[in-house]
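Every protein chain but one is kept in place in this view of the complex.
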Amino acid sequence: MATVEVSFTALPAHVRTARLVALAVARRAGVDDDLLDEVRLAVGEACSRAVGIHQSKAPEDPVVMRLIDEQDQFTVEVVDIGPLEASVSPGDLDLDADALAAPAPRDAGSDPLPELLPPGFGLAVISGLVEQMGVTSEVDGTHVRMTWPSHDVMAPTAD
Amino acid sequence: MATVEVSFTALPAHVRTARLVALAVARRAGVDDDLLDEVRLAVGEACSRAVGIHQSKAPEDPVVMRLIDEQDQFTVEVVDIGPLEASVSPGDLDLDADALAAPAPRDAGSDPLPELLPPGFGLAVISGLVEQMGVTSEVDGTHVRMTWPSHDVMAPTAD
Amino acid sequence: MDLSLSTRTEGDRTVVTVGGEIDVYTAPKLREQLIDLVSSGNYDLVVDMENVDFLDSTGLGVLVGGLKRVRAHEGSLRLVCTQERILKIFRITGLTKVFPIHASVDEALSATD
Partner (left out) sequence: MDLSLSTRTEGDRTVVTVGGEIDVYTAPKLREQLIDLVSSGNYDLVVDMENVDFLDSTGLGVLVGGLKRVRAHEGSLRLVCTQERILKIFRITGLTKVFPIHASVDEALSATD
């Protein structure tokens, strides 16, 4: 079982690094080309979410991403230190279109508007995209696990 | 101080992953474009060396690469579990050109020829390339550290 | 790949052409651009996403923010997108109900719904 683990300071720039690594390893692990866009987006969502949580709760703690290449499947696990969003179970996101389209106050200024998208939105995107995904709350934090089928092409090359 | 740590099973394929990550993070950390080829090669050498050592001594133990982005410098540290090659201090490699060009036995067969390049060759390449490099033997193994100048461009983006 | 942004005026509408990746790293730049446009009086925006090759939920959040800001001035924010992989994200999240999505800039410029 070949594994790559990446841990990174909670900065937006490193979400790109994580995406890049996940994509390269998924490709080499034999995930279908058709699925690579999905891997890229899902990993990006999981890592952005983790970075956001760490930035507000524990900016010094690294976010951890594990890439696990098994015989016929490729799994990405992203671990953050936060508790799982209480109310939203991924998949049953029910966006209020009218509320989203409601005007901002005219004096909103140039700060980001608060709470544009409900908590759990990122997870909902992942669960809408990835057939095999799961979120668990464990002692070390929340684990988002996403699995894709693969055909093994990364046999160790004898040197 | 932004840091990315990658740990990977000792497989040649993951040396490419490590190179890819180091290159992406170095670029984003503000290492000059002119130096990126050097980063790519030096990181590749350090990781290939570590993978080789792990494969022969501890194939289950991951190789660790740390990318450390500081104010005006970018450092890559690769840690392997092996002891430092005793005889060759990096930089004073003295290749015997005649020995290298000496014919193989005609019945060498198709196995790799033994000992083509002396131990420490990879380190010598690194020390020939990278101005600021150091190798230390620590309790957890051998650390190869390489540092390049950078201008800070990866300030955390407020979200 | 990074984010590229350019804007131009077409009649009473403003077209923002976006290229590259809209993600947690670049979304703040797009947000600033939209805020600048609104605060300088551009309330009818067409965001051309044909050259966007990555969009995540941070990017969606910025687009929703832009919509709310133009709505504060009875304006509009229309998207131009025909790329299946980008459209998919709007569909999954139900945001197709929130944004008018057009197949070309011309269509978005003449739309009145």
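Quick notes on this structure:
A, B and C label the chains in the order they appear, each numbered from 1.
Just so it is clear, a residue touches a chain if its C-beta (ideal position, glycine included) is under 8 Å from a C-beta of that chain, and two chains touch if they have at least 3 such contacts.
In this text, all values refer to a predicted model and were calculated from it rather than measured experimentally.
In the complete complex, the hidden chain is touched by one of B:P83, B:P112 or B:P149, namely B:P112. By the touch definition given at the top, chain B reaches the unshown chain through residues 12-13, 15-16, 37, 40-41, 44-45, 48, 51-52, 93, 95, 97, 100-106, 108, 110, 112-113, 116-117, 121-122, 124-125, 128-129.
In this section, only the chains that are shown with their structure count from here on.
Taking the mean Cα position of each chain as its centre, B sits at the greatest distance from chain C. The centroid of the Cα atoms in chain A and the matching centroid in chain B are 30 Å apart. Shown for chain B are the residues in touch with two or more other chains, namely 157, 159. Multi-chain contact residues of chain C (touching two or more other chains) are listed as 24-25, 58.
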